[in-house]
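In this view, the complex is presented without one of its protein chains, the others remaining in place.
Let's turn to chain A:
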């Protein structure tokens, strides 16, 4: 189910992405905040599984409450939970699907099969379209050593209008701006990138033009013009057909660019400019001068198109251009687009996680049930009081299949009992098929979760729960009055 959140800036979010929800909720309660922090850590580490972190930690604490009512001391619960999480990690490793540790991260099918569960949990029913978009984009930008995959290289451009079916992946970049000059289309061209503006150069110290007569004034303008023309001509002579500027473009410079048939783009964001450099393989020059042939980049085509009433510049670089890929998303409202973007972000993060560690475990709650069963067994072998805590830890895993079943409108009791029955008879890969509402073997459904996502989510959740349990007193200062404290400026000179 989706939630509708309106934050303090009156911005509307319609999503079921836990990370976004907790981010916008501005949780005040300190203990709840610890869980939120755990989910944020998960979001930063993996980029997915925030919901599992929060719900599991919440479930652990809820069960801890029962234990405390039974008369257990929190320290015993902590020791039990710690033992249980260590055991869980051990079991989780055993559940890893054999042969999954080496995949070809460039094989679309293998990638999609691992990504599907993560994306489906955000956009159920649309995961097939989204996954193939994300997989295409990711595989395009995947570097030679997949471990160096950079999430930043998959861009998302949201354009209002159309539908998800109109979405596409572009090899290269899509800029949401128009070209500055009148040339709107160039093919197979060299690109010169200037980080500072394309204009007459200026000194740092204030300069004054000393003029005695009208003649001199005229001459001065002429020298000025000649200088700019010389520079632009130098750029044109070097073979470049496109000039990209990181700052303002002077009127006069633009005029000469037109004359020498140069296409002019303006990218004011420094990071966007760097990405553009990566896309085209060019080097940003600081001063307007004749570029080295090495510093020039290459694009297959740059065109200005109008999509849904917005003029966008599309820079494509098919061959060798495996540095940046852009997913052009189409959707009918802003909030749908935002939610799709979050699903894509999760997908891309999953890809990154699988580049680092591609091991997978059965999805659709099969892993959780198996963990619940095995940890429970483990608890019987313990002799101390912490065995109750371990047993509760095991029970907490049931939350996942229960919630899944409930959200799908199934009878949870029925599902749970049949899951347990299947697992007890040794079919450790049986999970829930949400569409048919029955229990099935995961290998038929082809639903897999990444091992590393589960690992971090469970570990962070257990950590957070133990932290909350260790607290015996909360001391709250009065809320500070006045306007909210600003973030300290990101200066480097702290010393």
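Just so we're on the same page, contacts are C-beta pairs under 8 Å (C-beta built on N, C-alpha and C of every residue); 3 or more make two chains touch, one makes a residue touch a chain; residues count from 1.
To be clear about the criterion, contacts and distances are computed from a predicted model.
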### Query
Given the options "Chaperonin", "Transmembrane emp24 domain-containing protein eca", "Ubiquitin-like 1-activating enzyme E1A" or "Trafficking protein particle complex subunit", which would UniProt use as the protein name of the unshown chain?
"Chaperonin"
### Given A:102, A:145, A:208 or A:425, the one touching the chain that is not displayed
A:208
### Query
In the full complex, which of A:224, A:237, A:318 or A:414 touches the chain missing from this view?
A:224
### Message
Among A:11, A:106, A:176 or A:470, exactly one should touch the missing chain; which is it?
### Response
A:470
### Sites on chain A contacted by the missing partner chain, in the whole complex
28, 30-31, 33-34, 37-38, 40-41, 44-45, 73-75, 195, 200-211, 216, 219-220, 223-224, 226-227, 274, 277, 283-284, 286-287, 459-460, 463, 467, 470-480, 484-485, 492-495
